[in-house]
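Note that this complex is displayed minus one protein chain, with the remaining chains in position.
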């Protein structure tokens, strides 16, 4: 078996998932921006013998959305493995998170909770690091003894509710969100892990804005994806 | 000049600072546990030609406190540079943070704000990564537009107050704290960076307990120290 | 789908490969030590909800070979993702490389070149990082213009020969090797990448010893495996 085929089968199952007709159609019809989720990061380079054709077809398909992520220098070495994060990739991953939140809200309005849940599940599989192990997720509105959502099930319940194991979860992503703005106080890039802290402003369909203090850590994993491995969100402190 | 002397001069200035008579005396008399701050991490190994004597005298001086951190395997290679974090080091760094908070409270009671400020400044120099660049510090009780304390000055104001540039800061570390307990929801070790999320319970002299949701990222820096580079703390959400 | 099933399907395809009847039988009958290859590294911890049962069955099966790799501390946090290398893991990966070389030699003697090639291919899939991208492999005996074997095909040709694209390759692993000893000059652990340099002494069935200067870099990948990503080997310089 060739190493290219092997690579496709082993390393990028999530890319295949995203090509499933249902998901792709949903994305194409409604929110083209969600394409960004299908390959959030600049592609790793596996082009020892294919320098002329560095750009996988799947990336070309993703189109202009990747303009902001493109970081390829003018001159490449003959073959480079890129396992470090760039600031542009971090900013793109943050933006993709906001777009996914809005997409889940819109899917909910268009198709109901089941469809929103399916999309949220895909987002969690692709944009979070639950495939690696526990994610350090402290959502904005959770309470003890279920404050921390280190498993995918816990995160999914928070975003779309409807899980009897998490009875207090109303479905944070179902609140009619329309846009997300992110203002970083600072960013740190530590090799293949990057951390950010700042404010995130989420606007709903009535124009109401919710501001949270949010800290993320992103990890560039072996498949070239950039995944959220830490996510601590909290409402701003207000003096009593 | 020998490389050992060079090492001492360049790489461990903070160790020298900690040996300054004033600081050392303070620590010795009042809170022996603070020794942990002087070398929180297991030492890096620079023993290509000194396999028999891997243990710097400064570590021996630190005494039994290091028992929990000792991670040296039985058989060493002839020479090893250790630039990865262990879980034991992360837990020790968390514990040292709690001890430092209590130490600043006690210093305040014994010597007043100026002495507490001096100790807090030393703690920030040694246990946080402000020497590297911006630290992603979102303290529990800060508000816009001064929510994030990416500089040492901002962190110092939060811990001990008295800075006219941060008029809302009362001095979080001066509230008579007596003990700190940490309950991690999960820990991630990503090479030389580790992240933790969980609850921190802080008890004051009256026995009142404050519980916060806290996310940290620690980085093992080139000098072998383990520094806080991310610190997001928030009061638990309470449904209205 | 549960996250455990997902994990099995996505992240550990190589583990499944190793469970294929043919390969496993080969390993069981002839060289029990090769088990080490099936899980060279201490397992990552995915036990947020299963603290009592941290040890996958596949590890137990590997038996006593893992004694040298076991690095679990006495007390775990509730859930820990371990993405850093330990020195014990590096030493175990080096040892496994030597055992694999001997195993290929013996497979060649017992079953011929085709079987040796099949085993070498498995070793390359599991112990090298060709699944990530180009491996920096400079074998001992290669010459320009085929000095560097950045692809799996090139590495396989070097180890077992018989590839018309690499006409000078005689099959380095087929030379009747019986044992491998490793003497590190030094080791560096940089988070999830570790580097070693030193001498490797390889003894053949006639007792002849070949000594090489060898530099390796190992990477702990997302699946918890430890893979060779750099391998520069050279005969010692001899003054003319």
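Just so it is clear, A, B and C label the chains in written order, and each chain counts residues from 1 on its own.
Please note the rule applied: contacts are C-beta pairs under 8 Å (C-beta built on N, C-alpha and C of every residue); 3 or more make two chains touch, one makes a residue touch a chain.
A quick note: this is a predicted structure, and the numbers were derived from the prediction, not measured.
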Seminar exercise, completed: Considering the complete assembly, the absent chain touches shown chains A, B, C
Seminar exercise, completed: By the document's definition of touch, the residue of C:86, C:105, C:122 or C:142 touching the omitted chain is C:142
Seminar exercise, completed: Contacting the left-out chain: of B:79, B:195 or B:234, that is B:79
Exercise. Mind pulling the chain A residues that touch the left-out chain?
Worked result: 48, 71, 73, 76-88, 91, 183-193, 196
Exercise. Residues of chain C in contact with the chain that isn't shown?
Worked result: 133-138, 140-144, 147-148, 150, 168, 185-186, 188, 190-193, 195-199, 213, 215, 217, 219, 229-230, 232, 234-239
Problem set entry | Contacts of chain B with the absent chain, listed as residue ranges | 3, 6-7, 9-11, 13-14, 44-46, 48-49, 79-81, 83, 125, 130-134, 150-153, 191-192, 221-223
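Note that only the chains that are shown with their structure count from here on.
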Exercise. Draw the chains as dots and join the ones that touch; what shape do you get: line, ring, star, complete or other?
Worked result: complete
Seminar exercise, completed: Matching the CA atoms of chain B with those of chain C requires turning by an angle in degrees, to the nearest 5, of 180
Seminar exercise, completed: Chain with Cα centroid nearest the overall Cα mean is chain A
Exercise. Copies chain A, chain C: same or different interface, half of numbers shared as the threshold?
Worked result: same
Exercise. Roughly how far is chain A from chain C, going centre to centre by Cα mean, in whole Å?
Worked result: 33
Seminar exercise, completed: Expressed in whole Å, how far the mean CA point of chain B lies from that of chain C is 38
For this session: Return the residues of chain C touching two or more other chains; collapse runs of consecutive numbers into ranges.
Result: 48, 79-81, 83, 191-192
